[in-house]
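A protein chain is absent from this complex, but the other protein chains hold their places.
Now for chain A:
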Amino acid sequence: MSSFVLLEDGTRFDGEAVGAEGSVTGEVVFTTGMSGYQESMTDPSFARQLITFTTAHVGNYGVSEQAMESDRIHAAGAIMRAAVDYDDAPGAEQGWLSWLKANGIPGIAGVDTRALVRHIREAGSMRGGIFSADVPVSEARERIAAEPSMVGRDLAREVTIAAPTVFAGEGDGPRIVALDTGIKRSIIRNFTSRGATLEIYPCTTPAEELLAADPDGFFLVPGPGDPAALDYIVENIRTLLTTKPVFGICLGHQLLSRAAGLETFKLPFGHRGANHPVKDLRTGRIAITSQNHGFAVAGKPGEVIESELGAAQLTHVNLYDNTIEGIRLLDVPAGCVQYHPEAGPGPNDSLGLFDEFIALFEKAGNAS
């Protein structure tokens, strides 16, 4: 059955309907990673987004519990050039398309994804939808128009955990409280396998309650939406930082930066993929990183600024477009990176960052 992708500017790409039946709208984004489709679909940061996979073939090795980054699919839909549904690939527990269907997620295959990506690259990410062929274009347009813009959108509330949950570490490492704006299992695993215990709280939890937990430090996690819509978290972070170290990843990085007084802005088409070079300006070392963000922190790479939380150094830079990829506060124990050291999907080059986080939490724990 045929279906089509319509963008808010009227651009249309045809394909065949796969996965669940029906239509869906969201922000149309693209990821350039060549593997890890299941990890991407289950990553909460993709909430309310339609993922265009630039890689030619999707679904080749099926899906499995092991590759889940959360307990469900968060992306709204999948746009692909070619897709298959094999459940007998080595390691597969279910076919990719059957899995999409079972989870109610529409997909579209046979799309000229490269042309779509070139369009988004020029015109910027925009709203759009996957529609069955029988949906009139006028109706599709209306539905796209009804989709709220990503700017100013608080999606953390949609994906956050319902009640506090503890993930015990495989050892006697630090106790870390994470504010769940859309955590991934890879992050949990990377802490617990290093002996740290992670206590995850809903993102709306007030600062007092978090402080009452009295952990060795706080961790800010990735997540979807506009960081500028999350001032209630930013306020909490300012409170937390006066007592305990705070580190963060992705959305967590943006929130910590905002807490320090820096601004965030929407990137033209985001960074989503597994090949972005990030340079640590303190060491000169370059890591190939996993990326998934539509907003970024404004600033001049390498600069040391006087922030609302004391001196802050803009430590990391994305070598593609010179945007900020990491910050370290110099007067308080806090820092963050924009990229995903936990991988899942993507390169493991920066896994060592978890050792650093844990060491800093431990140091703070010993000092107190």
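In this section, a contact is a pair of C-beta atoms (placed from the backbone, for glycine too) under 8 Å apart; a residue touches a chain by one contact, two chains touch by 3 or more; residues count from 1.
The rule we apply is simple: contacts and distances are computed from a predicted model.
So which of "Spore germination protein KA", "Peptide/nickel transport system permease protein", "Carbamoyl phosphate synthase large chain" or "Sugar ABC transporter" is the UniProt name of the chain that got left out?
The chain we cannot see is, by its UniProt record, "Carbamoyl phosphate synthase large chain".
Of A:R127, A:K244, A:H276 or A:H340, which residue touches the hidden chain?
Spelled out, the listed residue whose C-beta touches the missing chain is A:H276.
Out of A:S23, A:T54 or A:T181, which residue would touch the omitted chain in the full complex?
A:T54
Considering the whole complex, which of A:T113, A:T160, A:T181 or A:S307 touches the chain not shown?
Reading the full complex, the residue touching the unseen chain is A:T113.
At which residues does chain A meet the chain that is not included here?
Against the left-out chain, chain A lists 14, 30, 32-36, 39, 54-57, 60-61, 64, 66-67, 81-82, 84, 86, 88-91, 110, 112-115, 117-118, 121, 269, 273-277, 279, 284-286, 288, 319-320, 343-349.
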